[in-house]
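My structure is below; once you've seen it, I'll send some questions.
The other protein chains are all here in position, but one chain of the complex has been omitted.
Right, chain A next:
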Amino acid sequence: MGLGFLIGAFGVLILAHAAFSTIQYRGLLKILEEEFSGPPVNVIVELLLALSFCMWAALTAAGKFLSVHHHSEENRIVSLPANMDFLIFNHRGKVFSPGTDMRLKH
């Protein structure tokens, strides 16, 4: 999580540096009175680098995917109410087919 943020921040810094370089390049072009057709090659390389860093950061630092199935390994914990007086059975779970083949495992 920390590393993802660092790489994302680094990518944004490279992006800002590329923006500054382009501004200076445009100033230079104004002096030379030429048209702006595209940023210089090193700015393009910087932009690609910044894009790859930010993409990596966006995919890893945003968070983990959690499984949505109820029967996957990470969703195994079932908790019962601590106060057994209010344990009800007349809820939506009755539409599940009863597991008649489930046995007690020792």
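In this text, contacts are C-beta pairs under 8 Å (C-beta built on N, C-alpha and C of every residue); 3 or more make two chains touch, one makes a residue touch a chain; residues count from 1.
One rule holds for everything that comes next: contacts and distances are computed from a predicted model.
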Query - Chain left out of the displayed complex - its UniProt protein name, from "Trafficking protein particle complex subunit", "ER membrane protein complex subunit 6", "Cytochrome c oxidase assembly protein CtaG/Cox11" or "BnaC02g46070D protein" - result: "ER membrane protein complex subunit 6"
Query raised in the report: Which listed residue, A:L6, A:L28 or A:A62, touches the chain dropped from view?
Result: A:A62
**Report entry** Residues of chain A (touch criterion as defined above) contacting the omitted chain
**Finding:** 8, 11-12, 15, 18-19, 22-23, 26, 36, 38-39, 43-44, 47, 50-51, 54-55, 57-60, 62-72, 75-83, 93, 95-99, 101-102
